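My structure is below; once you've seen it, I'll send some questions.
Take a look at chain A:
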Amino acid sequence: MDDPAVVVALLLVAAAATTAVAVRDPVRQALVLAVLGLALAVLFTVLQAPDVALSQLAVGSALTPLLLLLSVRKVRRRQKQETKGEPE
Partner candidate 1 sequence: MNGWTTAATLTFAGGVGATVWGVATGPLRRRVVAQNLSSALACPGLLLLAQGYGRPAYVDLALVLALLGPVGTLVFARLLAEELAADPPASPWATWCAAGFAAVVVLVLCAATGPGRAMVKLLVTGALLTGGNLVASRALAGGFPGGRRG
Partner candidate 2 sequence: MKHLLPLVVAVPLLGAALLVAGGRRLPRVVAETVGCAVAAGTAALALLLLANSSPPMVEWVGGWTPENGRSVGIVLVGDGPGLGLAALASLLTVAALAYSWHYFDEPPRRHTGSFPALVLLFQAGMCGFAVAGDLFNAFVFFELMSVVAYALTGHRVEEAKAVQGALTFGVVTSLGAYAMLMGIALLYARTGELAMAHIGRGLDRHGGPDALVLAAFVLVLTGLLVKAAAVPFHFWLPDAHAVAPTPVCMLLSGVMVELGAYGVWRVHDSVFSGPGGVPEADLERVLVVLGSLTAVIGAVMCWYQRHVKRLLAYSTVAHTGLFLVGIGILTPQADDGIALYVLGHAGVKAALFACTGILLDRYGTVDEHALYGRARELRGVAVLFLVGALALGGLPPFGTALGKAVTEEAVGGPLTVLYVAVSAITAGAVLRVAARVFLGLGPQPGETPSPAYETTGAGEEPETRHRLGRVPGTMTAVPALLLAGALAVGVTPGFAAGVSRAVNEAGSGGAVTPAHWTPPGVLLGLVSTALAAGLATLAVTRPALLAEPGWAAPLRRLQSGHIGDYVAWTLLGTVLLGVLALPGVLGA
C-alpha cells in the first residue's frame, strides 16, 4: 500500500461519490456521476484492471449521463405541459 496513485484515485472516487449523493438536483448529479465514472476508471487502471476500466469508461462517460438527462427532460417536459394545460 505504498502506491500514492492508488491512494489518490481512492480519495477521488470517495469524494466524487459523496458529492454525487450530496448534490440533490438530478441534472447536476448527472454531471457528478460522469466525473465519478471517470474517477472509477482511473482507480481501476491503477488497480491493474484495464478491462473493467474500459467498460466503466464506455458506460459511465456517455451512456449513463445520456439516459439520466433524457429521463430528466421527459419528466420536466411533462411537468411543463401540465402547468400549461391547467386552467388559470
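Here is how the candidates were picked: all candidates are chains of the complex that A comes from, given by their letters.
Methods note: a contact is a pair of C-beta atoms (placed from the backbone, for glycine too) under 8 Å apart; a residue touches a chain by one contact, two chains touch by 3 or more; residues count from 1.
Every value quoted in this text rests on a predicted model; they were computed, and no experiment measured them.
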Checklist entry - Any idea which of 1 or 2 touches chain A in this complex? => result 1
Checklist outcome for this item: Counting only contacts in the complex, chain A reaches candidate 1 at residues 2-5, 8-9, 12, 15-16, 19, 22-23, 27-28, 30-32, 34-35, 38-39, 41-42, 45-46, 48, 50, 53-54, 57-58, 61-62, 65-66, 69-70, 72-73
